[in-house]
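Here it is, the structure, as structure tokens.
Shown here: the complex without one of its protein chains, the others still in place.
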Amino acid sequence: MNWRVVVGDREIPIDLAKLPDMREVEPGVYSVLQDGRSFLFRVAPVNGAVLVSVAGRDYKVVASDPRAGGRHGRHTLGEGRQNIGAPMPGKVIRVLVAEGDAVQHGQGLAVVEAMKMQNEVRAPRDGRVVAVKAKAGDAVTAGAVLLTIE
Amino acid sequence: MNWRVVVGDREIPIDLAKLPDMREVEPGVYSVLQDGRSFLFRVAPVNGAVLVSVAGRDYKVVASDPRAGGRHGRHTLGEGRQNIGAPMPGKVIRVLVAEGDAVQHGQGLAVVEAMKMQNEVRAPRDGRVVAVKAKAGDAVTAGAVLLTIE
Amino acid sequence: MSMFRKVLVANRGEIAVRIVRGLHELRIPALAVYSDADRDALHVRMAEEAAYIGAAPSTESYLRIDRIIEAAHRHGADAVHPGYGFLSENAEFAAACEEEGLVFIGPSAQSIKRLGSKTAARQLAKAAGVPVVPGTEDATREAEEARRIAAELGYPVLLKAAAGGGGKGMRRVDSEDELESAIRDASSEAERAFGSGEVYIEKLIVDPRHIEIQLIGDRHGNLVHLGERECSIQRRHQKVIEECPSPLSATRPELRSAMGEAAVAVAREAGYFNAGTAEFIVDRDGKFYFLEMNTRLQVEHGVTELVTGVDLLHLQVLVAAGGTLPLRQTEIQWRGAAIECRVCAEDPEAGFLPTGGRVAQLSEPGGPGVRVDSGLYAGFEVPFEYDPMLSKMMVWAGDRATAIARCRRALEEYAITGVKTNLGFLRHIMDDPEFIAGRLHTGFIPGFLERRPREAPCPELEDMAALIAAAHVRARNTNGNGAGAQRQGSVSRWLANGRAGVLR
Partner (left out) sequence: MSMFRKVLVANRGEIAVRIVRGLHELRIPALAVYSDADRDALHVRMAEEAAYIGAAPSTESYLRIDRIIEAAHRHGADAVHPGYGFLSENAEFAAACEEEGLVFIGPSAQSIKRLGSKTAARQLAKAAGVPVVPGTEDATREAEEARRIAAELGYPVLLKAAAGGGGKGMRRVDSEDELESAIRDASSEAERAFGSGEVYIEKLIVDPRHIEIQLIGDRHGNLVHLGERECSIQRRHQKVIEECPSPLSATRPELRSAMGEAAVAVAREAGYFNAGTAEFIVDRDGKFYFLEMNTRLQVEHGVTELVTGVDLLHLQVLVAAGGTLPLRQTEIQWRGAAIECRVCAEDPEAGFLPTGGRVAQLSEPGGPGVRVDSGLYAGFEVPFEYDPMLSKMMVWAGDRATAIARCRRALEEYAITGVKTNLGFLRHIMDDPEFIAGRLHTGFIPGFLERRPREAPCPELEDMAALIAAAHVRARNTNGNGAGAQRQGSVSRWLANGRAGVLR
């Protein structure tokens, strides 16, 4: 039963019946011995995927259980509607656009402040604002949808 | 709904509706603020009870849920039959008595070895061996019953 | 021995933890204060007592003089340690403590006031005969006057907001042509940021080192310096790696005592006691210029402690209690080399933008020559209201090359998951030839970001990461837990059961 696993942009075929000598030595921490070499992997959840850290490198991995019917399927983004998320947890200082506004690539959409630093959230492409979901003063988590463009 | 909580030999009435400012800051680790003072409690399971550590002190606590019908009731030991447990995890080197033997307080019953040290398990009182449950070579955990006297 | 009955720690994070530890070593009970964001924080757990002082924004808690003093009284504390940041350099706070019968563990309110503005500090330094960066003392508005001054100083010059800080209202001017419009821009930026458009002109020191001198003095006029710290490696005008000694000391050993004496002279002029730091910039010819005095324990004080063997926090408490400084200048010795890395919740690949999140797994380095001053624990949720610094990792070794090797080793051991940090960035700096050669200046990081080698992809690790991720997700699903729940040994158990069944 082959899993569909995507690392970055690359889909990697996985056969879970063939595992190396691996031990979950602490929760989410895996010691792997392979060909006499020792590797330590750390796995932590991140927005519907997992982040795997090993030897100072981080890999974002989306692993879909074949039995689960591809619940974690590949994201479809960029063509139609696009949610604009907060770049970091913080407080919304200002929203710079309103529903219906046309926006250009690079234009400022909102200002989020965290740890005394203000950061402008910019439009990733040209489009139109179809929904504004945050207002000044809101506390937001990283990735929380601020507004949607299409 | 009052819980039956036994600390050492003392039964302490508990009202769980009246809790101080307590936070489980890490699994099994509780930060308690009471009257402006800060306490850190650590709770770890130990043989059907929990060991609570605070300020360098350890308390063995048996807490029985009133709804659970006293599953963790008070131990009844010392009068009739008595199980003799291994004092530490290790290996049984020798069993010094057989079923039916009369034993005296302080008499050696078995030898358990751990970390290169041999330790004799002695009879806690006069009595008779009614069951021998370990044999030389057995690996045992701490508290594992080696034999029973009455 | 017990110098105070109880000390209120008016801070949070790693520095609050460090102060609590120091107090415990002196057998003085600690009173922590906390905001809504910090109820679960380490400093609250480690202190004997804790007082709630308000909502998460620091203006409603850690900057509230009234609440902090009220907490001190309520708990019977007789002294306050302000740490760094927050109220540590607030003369009003120091004065309020003194008025309320609380010992402020720091300099007098008057010293703080005298050294508080850069301009005042500069005048003090000049009075003490200590070199400062050539430039105007007063705000310059007239274009004609500015042109004359700039010509005298020689280009390039730097425009600085008089009320400023953090790089706002600053402009580099390379020639007279640019001067007038630059003054206009800087002034209007300063006006917007600080409510005052006053700008002054300084000689621009190109690619300077930022080197500072640690001082400590008592109330009886004894004052010593503990040598220098190299703090040139900065991003967003904030230090990120500090060292003691400065690599410059190897080629210019005379700098330490020259700068040390200059720093002591300024402090003496200001009637200074307790710990303080004189900041200098040093140009390419090894000439140094006094910048300002930080009237508190510095973030990076630990590297000085490692090299001199002096515990600055213990001394702070001792001299605050009226004690006499137990060491003379000639007794202070420097041994080996120490490096500090500030571990921050930030993304070096995205302009060092602060990140956040909850720490999923934590493993801090240990063993020989490693000191970690940390506010972290597994499960810690990084509050977005405060500075993104999570911990300070310091190393000591017999020489700088070994210290760098040790720092690299310790950074490799340091694991924080769940929160994006700068650990990898710090580790790469340890491999940088310029860093290893000790060629440091305040423009180090932009240059490093350009020259550092791209990491080669490693398909083997990628394949293994894919496999581990799939096994992890399957085990979590099989155990009926959501993605967030983590229970020890799940994959091991699954391997022991399920997989054994498959393979045999």
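We call the chains A, B and C, going by the order they appear; numbering starts again at 1 in every chain.
As a convention for this text, a residue touches a chain if its C-beta (ideal position, glycine included) is under 8 Å from a C-beta of that chain, and two chains touch if they have at least 3 such contacts.
No experiment lies behind these values; they were computed from the predicted model shown.
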Item to complete: Tell me the shown chains the invisible chain touches, ordered by label.
Response: A, B, C
Fill in: Which of C:32, C:133, C:205 or C:310 contacts the chain that the document leaves out
C:310
Worksheet item: When the complex is taken as a whole, what residues of subunit C touch the one chain not shown?
Response: 17-18, 21-22, 24-27, 46, 302, 305, 309-311, 313-314, 333, 335-336, 363-364, 366-374, 377, 379, 397-398, 402, 405-406, 409, 412-413, 485, 487-489
Worksheet item: Please identify, in ascending order, the residues of subunit A that touch the omitted chain?
Response: 23, 25-27, 31, 33, 36-38, 40
Worksheet item: Going by the touch rule given at the top, which residues of subunit B touch the chain that is not shown?
Response: 3, 5, 7-8, 10, 12, 14, 16-17, 19-20, 22-24, 26-30, 32, 34, 39, 41-45, 48, 50-59, 61, 63, 65, 68, 87-91, 114-117, 119, 141-142
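Rule of thumb we're sticking to: only the chains that are shown with their structure count from here on.
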Worksheet item: Which chain pair shares more contacting C-beta pairs: B-C, or A-C?
Response: A-C
Discussion item. I'd like to verify one number: the distance from the centre of subunit B to the centre of subunit C, where each centre is the average of its C-alpha atoms, in whole angstrom.
Written reply: 49
Practice prompt. Determine the centre-to-centre distance between subunit A and subunit C, using the mean Cα coordinates as centres, and give it in whole Å.
Written response: 31
Item to complete: Can you tell me which residues of subunit C touch two or more of the remaining chains?
Response: none
Worksheet entry | Junction residues of subunit A, two or more chains touched | none
